[in-house]
Structures are given as C-alpha cells and as structure tokens.
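One chain of protein is taken out of this complex; the other chains stay put.
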Amino acid sequence: MKLNYTIATLGSHSALQILKGAKDEGFKTLIVVTPDRQKFYGRFPFIDKQMVIPTYKDFARVDAQLQKQKVILIPHGSFVAYLGVAGNKEIKTPYFGNKKVLDWEGDRNQQRKWLTEAKIRQPRIFKNAAEIDCPVIVKGFGADGGQGYFVAQTQKDFAQQIKSFAAPTSAATESKKYLIQEYIVGVPMYLHFFYSPITKQVELLSMDRRYETNVDGIGRIPANQQMQMPISPSFVVVGNSPLVVRESMLAEAYEMAERFVTASQKIIDQRGIFGPFCLETIVTPDQKFHCIEASCRIVAGTNLFIDSSPYASLIYDEPMSTGRRIAREIKIAIQKKCLEEVID
Amino acid sequence: MKLNYTIATLGSHSALQILKGAKDEGFKTLIVVTPDRQKFYGRFPFIDKQMVIPTYKDFARVDAQLQKQKVILIPHGSFVAYLGVAGNKEIKTPYFGNKKVLDWEGDRNQQRKWLTEAKIRQPRIFKNAAEIDCPVIVKGFGADGGQGYFVAQTQKDFAQQIKSFAAPTSAATESKKYLIQEYIVGVPMYLHFFYSPITKQVELLSMDRRYETNVDGIGRIPANQQMQMPISPSFVVVGNSPLVVRESMLAEAYEMAERFVTASQKIIDQRGIFGPFCLETIVTPDQKFHCIEASCRIVAGTNLFIDSSPYASLIYDEPMSTGRRIAREIKIAIQKKCLEEVID
Partner (left out) sequence: MKLNYTIATLGSHSALQILKGAKDEGFKTLIVVTPDRQKFYGRFPFIDKQMVIPTYKDFARVDAQLQKQKVILIPHGSFVAYLGVAGNKEIKTPYFGNKKVLDWEGDRNQQRKWLTEAKIRQPRIFKNAAEIDCPVIVKGFGADGGQGYFVAQTQKDFAQQIKSFAAPTSAATESKKYLIQEYIVGVPMYLHFFYSPITKQVELLSMDRRYETNVDGIGRIPANQQMQMPISPSFVVVGNSPLVVRESMLAEAYEMAERFVTASQKIIDQRGIFGPFCLETIVTPDQKFHCIEASCRIVAGTNLFIDSSPYASLIYDEPMSTGRRIAREIKIAIQKKCLEEVID
C-alpha cells in the first residue's frame, strides 16, 4: 500500500530505524539533515528525500516547507537535545505524540511525581548533602546522553567530588543544578514499550542494556590494576546490547507500563502518553524493578531490533521494530480517519 | 496443518516461547495459570485457553481435566521448582520428556556421576572444608534460580561465611545442605541443545550468558569505590544475553552433548534424556568447557531466540526456537505414530 503521506525525522539517534519502518509500511520518507551527514544518510535507498539545514537548531527554517508536503514528523532523543522543549512545541508540522508530555519528561521533579502516581518503585532522592546516608549517584539535570554523573559513597566523598562537577550545559535554564539519588546496586534493564491510543494496548517490543564508556570497560581490568590506574568512571552511552528478562517478571513490566500510561492520562491530560516510551530500570536481587528514568519517545536501544525482536515476535508475525510500529500506528490512524488522535 | 492435540504448560519461565512455538506448528494451546497472571497471559492471542489454579503447587487439581482434552504438557524450570520431583512424577497428563531423568537432574551427586560417565570436565568438589585448597563457590542444593551461593578464598574465609549461609528451602529434604566447588575463573557460556529420539541427532540451537543481579552490575563500579561500598555479591538470574562461541570449540560442544545423551541411556534407562537440555559451562583460557551444571529441560536463556537464532538457522530454514522445536518433535511423533516415544 502506497500512502500519500511522508514520514520525516531529524538525521540522528534512530532516524534509520524510523524511516526504514516508515518505508516498510508504505510511506514516503524524508530526512532533515545537516550538511556533514548528507552523504551518510544518502547511502540508504529507503530515504526518499533530504532537506538540509545548517544545524539541527535551525529546524524552524524548514517547518513551513514540511507542512506543505503532508509530512508527519517523528521525534526522537535529538529533538529535545537540539531544540529544547520550547523548540519542540513551536513546531507546526504534524508531530507524532503528545507535546504536553515533554514538560513532564524534561523536568526530573515532574517525572518523579508521574512515576510516583504510577506507583513505580524509584531510588530515594536526597534533598541535600546532609541527608546522604548511603552510596549516591549525582546527576546533572537534563537528558544529555549520560555525561554529568558521579558516584559518591558518603557525605564527605560527595563534598569532595561536587567541587569539580560541572552540571551539563543543557541544564543551564533550570534552577537547580543536580540531583542526589540513592545508588542502587543491581543490573540495568531498559524496557521498550509502545502504547496505542487506538487499541488501548501496551506492547513490550524489546529490551536492552546500554553500553557505556568507560564504565562497561573497567570491569575487564583486574581490581589490583585498577587501584594503580587513574580511572575516572564515565557513563557516556555509545551503544546498546540485547537482553531478555525472566518471564515471571514480565507481568510486572507490563503492569508498570500500564500504570505509567494511566497516570499520564490523569496528571498530564486526557491523551497522556502514547507511542513509544522506555522505562529505564535497575533490577535488584529481590527481582524488583527500580525505575531511574523514563524516556517518553523512541530510545536508541531499539536500534538493536531493526531486523527482529524476541518480544515483538510474540505479537507480530513479521519483523516489527519500534520505528515500524510507529509508522503502523500512523497508517492505522489514517485508515480509521483518526490521524489527529496520534499527532500534535 | 491443524493438529488435534493441545500443547499446555504452566504460566511461567518459557511458557510464551513454548506456546508460540506450539501454535506455529499447528497445535491448540493452553496455559495453566494463577489468577495474578491471567491478565498477563491473556495478552497473547496464540494462547487459546487458560485453566486457572490458585497456586502452581495445586497443579494436581487440573490434571484429570487435562487428560480428557488430548493435552501434552511441556515441563520447564518452574515444574520442579513448584511441584518437586515427586509432584512431577504424579502428573498423569502426557508429559514431554523422560521423568526418570528428574532424579538425576535434581540431585547434585547423581548429576555429577552422569557428567563423569559422559567424560565432561567438571570443577573439583571438596567433601569438607578441610580439603579446600583454592578459591571455592559454595552452593545450596536444589535449583532455585541462583540464590544461595557464596565465594570463599580460603578455609578460614569459608568458616567465616558459612555461619550466615542459609541453604535454600527447596533443599530442605536433602541430607546435605551445600556443595563446595572449585571456583573456575573464566567466562560463562550456556549451550542449548535438543536431542531427538526420532532422528537420533543432537542439535545446538542457541547459546546465552545469564544476566545476574547484582554480580553483572558490580564490574561497572571502579575497584576503589567497590572497596568502600558494602556490596555483597548475589547471583539471582533476572535475564539473559546472547552469545556465539568460537567455531573451533563447536565440535567439542556437540560431542559433549552426545556423550551426555549416551551416558543417560546407559545409567538412567534406555530412553535416557531427550528433548531440550542445557550444559552450563565456564570457559577457561585454554578454551576448555567446564560444566558446572546440566539442566535437563528448556532453559530460560532460549527466550532470547524466540524470533531467530544464528545456530538454529544453520539447521532450519525458518525461525526455530527451542519451544517450537519441542512442538515440531511432537508433531513428527504424531505423524509417525510414535507419540509414546516422546512422552511420559
């Protein structure tokens, strides 16, 4: 089926997955791209068209043009990183998702309220250093791909490290610079969900573990050598690796996701969150998920499953990436003449 | 092809994989499920029917009903965990596999004899603390998902830690409470095999590495920080991640599996083990497999490969999970009119 719409996105993050999925579902595809990435995205024949802007911050320059071309824009992690919440809200091209969610996703305090409303387990938060009574992770505000963290064992250790801690620049507009969070000793698991406002169903499509430099490399250095080396741990996400979870924990995974959706409909607006989202958890030895963050959009870990996913294959009899699932939702909305329900 | 049989299992462990595979092979499917998981398993349209019991220990209540419905039951890890060896033997519904194997799987001493008969390399066992002359791992008897382990460096260290070690409850009926095993420093590899009593062939279908909390998280904490933190390592399996092995080691993997099957036919009974099993190994720098345990049934690591597996694709030209492979074997047995050969 050829569809008379074009799916577009910014050239970064999960653009390949999104546009491949769109093409597989019968859409035309367009990428908004900076000059340095034109050649790269030009390699892939499923991208029908390029629209070039000097930097991603200049998106507004092509907004009017896109509107004329029956384009639906799919946001991903780079949208907030480059355009900010305000920049996203100013976009006039039809945009997949509910923009009101951005205010809640982007502010750690609001996000915490949301997760609390959804009765999702979270690490403790310490309002100030004097409250620290366990190992903590200190994070700069704002989602900037994993930089701007440190781990402290004690109040004293915190006092030492905070001196040289530069909160990430994207947090510049926020009143407080960092968050002091209980450090949960467990293993990371990132759960990729999709909520369809049309079927009213949550779907778990895949899972991953982030691959972070250098913390995912230091375990390969024996402890006695580490002690002699000047290693400062960093958590920069440069990739992802696949996981599945113990089946007895899947029911809770689904229920967390449903409570997260329901809570959003209560505290944000009637539509709440829909489309892809990710609950980023640490799993402790009592087999509990502790949610350290929620991402209210497609996450990069889904790039592992462009071709196939064990969980998606339980729901679909064809390869169904998160990118393709988005395009499928839009296609169904067009067919049911309710496109306005999934765009903003 | 529609088959006039129903494949059923308990709602846990690898039930989704088993029933998806059964449906793909043309069977009707049924899940025996506790009330708290009805909603979860209700999400998947490939599960035709639910039968509800208060707890998994109450399986006997539905046994008679299942027998009337041409059901074939596929056991997985939760069967022994919830019903015990005796409970499994009492099941009257046709049961895929040889129940005599359960006695050998469930008792570490018997399993050791079996692996020894199969000439499969195993860690040394210390009969008592006085024999300890290298780092050891101390495990409670019984398969309970990875809890009830500790690592000791010396006799003195062992004496210290054993005081606070509670052997897992499922081992309560066994005379000895724990096993002291040489700690092998290497990397874990779990090899998923299937032996067909019809073709007499072993097939390697996939491989995984367990994802254990918190031991798979602590390597991300720099050594100097770990030294300051009160971390007690635990080995609770909460997921799995995929692996492939060096091709030059595959021949030995296949031969170990064949020796394991042959040994079972000698020491258990003529049928021995058939269907899925897993050799759980540690691989040392000399490229040798050291088998730390054998699981004589489908293992959860196969859930990674519901959609596809590099090894299965060498044997089958369609996606072949272990769950589907079981259903395929039953289908072939039905077609060849030798179903009794694969059930107990």
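We just call them A and B in the order they show up, numbering each chain from 1.
We take it that contacts are C-beta pairs under 8 Å (C-beta built on N, C-alpha and C of every residue); 3 or more make two chains touch, one makes a residue touch a chain.
Because the structure is a prediction, the values reported are computed rather than measured.
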item	value
Touch criterion as defined above, residue of B:55, B:153 or B:335 at the omitted chain	B:153
Touch criterion as defined above, residue of A:32, A:218 or A:257 at the omitted chain	A:218
Hidden partner chain, touching residue among B:64, B:159 or B:314	B:314
Residues of chain A in contact with the chain not shown	12-16, 20, 36-37, 39-40, 43-44, 46, 78, 147, 211-214, 216-226, 228-229, 231, 234, 236-242, 300, 303-308, 319
Residue numbers in chain B that touch the chain omitted from display	135, 151, 153-154, 157, 185-189, 201, 207, 209, 212, 215-216, 218-221, 223-224, 226-227, 231, 233, 241-251, 254-255, 282-287, 308-315, 319
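As a convention for this text, only the chains that are shown with their structure count from here on.
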item	value
Chain centre separation (chain A, chain B; CA means) in Å	34
